[in-house]
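Below: one structure in structure tokens.
Shown here: the complex without one of its protein chains, the others still in place.
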Amino acid sequence: MTRPGDALTEMVAEIGLVDHHCHGIVPTALDRQGFEALLCEADGPGPWHGTLFDTRVGFAVRRLCAPLLDLPVGVEPEKYLARRRALGADEVARRLLRSTGIAAFLVDTGHAADELTTPSELARLAGGSAREVVRLESVAEEVIGTTAPSGFADACRDRLAAAGDAVAFKSIAAYRVGLDLAPQCPTEVEIAASAARWTATLDPGVPVRSADETVTRFLIWTAVDLGVPIQFHTGYGDADADLANCDPLLLTPLLRATAGRGVPIMLLHTYPFHRNAGYLAQVFDHVFVDVGLAMQNVGGRGGQVLSELLELAPFGSVLFSTDGYGLPELFPISTTFFRRALGAVLATGIDDGSWSFGDAERIGHLIGADNARRAYRLGG
Amino acid sequence: MTRPGDALTEMVAEIGLVDHHCHGIVPTALDRQGFEALLCEADGPGPWHGTLFDTRVGFAVRRLCAPLLDLPVGVEPEKYLARRRALGADEVARRLLRSTGIAAFLVDTGHAADELTTPSELARLAGGSAREVVRLESVAEEVIGTTAPSGFADACRDRLAAAGDAVAFKSIAAYRVGLDLAPQCPTEVEIAASAARWTATLDPGVPVRSADETVTRFLIWTAVDLGVPIQFHTGYGDADADLANCDPLLLTPLLRATAGRGVPIMLLHTYPFHRNAGYLAQVFDHVFVDVGLAMQNVGGRGGQVLSELLELAPFGSVLFSTDGYGLPELFPISTTFFRRALGAVLATGIDDGSWSFGDAERIGHLIGADNARRAYRLGG
Partner (left out) sequence: MTRPGDALTEMVAEIGLVDHHCHGIVPTALDRQGFEALLCEADGPGPWHGTLFDTRVGFAVRRLCAPLLDLPVGVEPEKYLARRRALGADEVARRLLRSTGIAAFLVDTGHAADELTTPSELARLAGGSAREVVRLESVAEEVIGTTAPSGFADACRDRLAAAGDAVAFKSIAAYRVGLDLAPQCPTEVEIAASAARWTATLDPGVPVRSADETVTRFLIWTAVDLGVPIQFHTGYGDADADLANCDPLLLTPLLRATAGRGVPIMLLHTYPFHRNAGYLAQVFDHVFVDVGLAMQNVGGRGGQVLSELLELAPFGSVLFSTDGYGLPELFPISTTFFRRALGAVLATGIDDGSWSFGDAERIGHLIGADNARRAYRLGG
């Protein structure tokens, strides 16, 4: 892959990124087991593969993050973790997050909220702004059992309508029922019946879990009616989901049904189905796509992955995200690989005559920030 | 990717291509909306992504086609479209089509035939020859309702047998029933029953539409019996089809059932399932494959896509197509990207010691023309 020229690298480095999908970070010290458990999508290191530092993201910690903590490039994991503890979680987060050049964070608060920083804490540490993304399934889990099943739908609608500060909703249908969703909004009767069935299974000793296909569709259509962008987990994540149920192509009937409703649909992650996602972004004007989690994990392969997404995806449809979660390290790693990947894609296009430097500049800003500002109506 | 040397570039540029899958072009002037609606697989520009000129194919119009209309490289869309109108559709088509070096066009006449040029008009504009490809579903749609259901099968057989000028048949099963077809030829009783059901739904106010799995299989097997090559839409197209139903692997049982019947099966487009298509081309001698529509859309990524197809596909199984439709621009764009991609693949193989220049020349001619001439018995 051609290296971008100096001017292009500088241009890409100066984009004030909008991270349209991330989570909070762990605000406390982590031991090695705790750190490795947050490093990639494995639950943690096991007896067969050795340390999870032996991954592309693990090498990136030792090479990209170490200098930000005043350590030499490639420092050993134990030394890195010791330095991290010595500096303290707050200082480490501040250094790592502020290195990214991210201007705005859209923060998913629907998972492990009590263990992670809030959006405003993340913003404070990073020196940027933050907005909240509300998980649809979390709202249903809060509502179920607090009303009669016949009142479940209205109670959810009220709660979602009242989430006025949220910049978007997010669905983790992929983890709960898979993405092969029927395209219709369920009827009130169907919703009440599902709420009744779910209520009957509630058990004070067991965490409440929204995993009903009808309820999931109801939540999505309520969000559509509210006119707020909706993010979907698609593609690669941890082993709790079956990746075969996470191909964004499974959403095609729902995307067809929501076209023209004035609501953008964001397909998160998408890897290894990112070419499928690029297709969806081309044929559906309201579909936006990213490869954020992949960028975090694939290291020097980021240019290739982003190029594959951009084979079909219009330049006005692609977004940046870090999918940072837990470790502040994941923010500079995602961002560094993203800027390199974007620079490489744009430079290749200049070299092969696909576009001019000025075009590349405009495309770079669309993908890094402007598409997100437009789709989420962020202003700026 | 290594750039091909001058001799190789020249060799590839001189291949008189056989475009084994394309459509006619719109013979009249187009406004911006009309032009963008034909530019890629989106129905048209919408409120979220901005202009569809912000795609790889949109950039290619401004950069590759503009000079053919005496405009500077990278001209703005409005100026390009104004020049296009000033020159007139006929002159524009002549310039663009004649730049391609395509010797023969196999033209699918089954969609919007009254809005597009005929094969002979296309040939006249391009200065090449043209042959017709007849859509199986169109024939069924012409026959249904004109006979008793019990006579439907024979009437279709007669019509298909009489399509003696057609160089091939094409099935759009992917759009109508998906590619997950049972491999057996249906019985006469089954066909008549399907014809009866279909006839009962006919409504003078609604376009006739062949979308019955049994009828589809009957048409395919009739074509097999006639010994004529059969093209299948597979992979990427517009939003009318669910891409998940277009994976050519779904055809595996039918490919197994038709092996040894003496009829080539052509898998069109195939992207993003082109590696799957390459596998099918390796294990089934009667399967031919292309990545034409992708080549049109992916711009500088064409070398990568063609390389992926050629990981498993034997060199004797790969075909060239433009999948040009509506806009004459799509023909030089597909052709230019194809020649670059082919040149890059062949040059890389020379550089890494995979083959000699002479081998590369032979492979290039196989893929660009000779495989199609052999499979379609075109002579020349």
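Labels for the chains are A and B, by order of writing; each one numbers its residues from 1.
Everything that follows uses one rule, which is that contacts are C-beta pairs under 8 Å (C-beta built on N, C-alpha and C of every residue); 3 or more make two chains touch, one makes a residue touch a chain.
Model, not experiment: these values are computed from the prediction.
Of the listed positions A:R83, A:R98, A:R209 or A:R301, the one in contact with the omitted chain in the full complex is A:R301.
Residue B:L310 is the one among B:V143, B:M295 or B:L310 that touches the chain not shown.
In the complete complex, the residue from B:F152, B:Y271, B:F284 or B:F337 that touches the missing chain is B:F284.
Residues of chain A in touch with the missing chain: 40-43, 45-52, 54-56, 59-60, 63, 73-74, 236, 238-239, 242-244, 271-272, 294, 297-301, 304-305.
Hidden from this view is one chain, which touches chain B at 247, 249-250, 252-253, 256, 259, 262, 264, 275-276, 279-286, 288, 307-308, 310-312, 314-317, 348-349, 352-356, 359, 363, 366, 374-375.
As a convention for this text, only the chains that are shown with their structure count from here on.
Chain A and chain B have centres, each the mean of its CA atoms, that are 36 Å apart.
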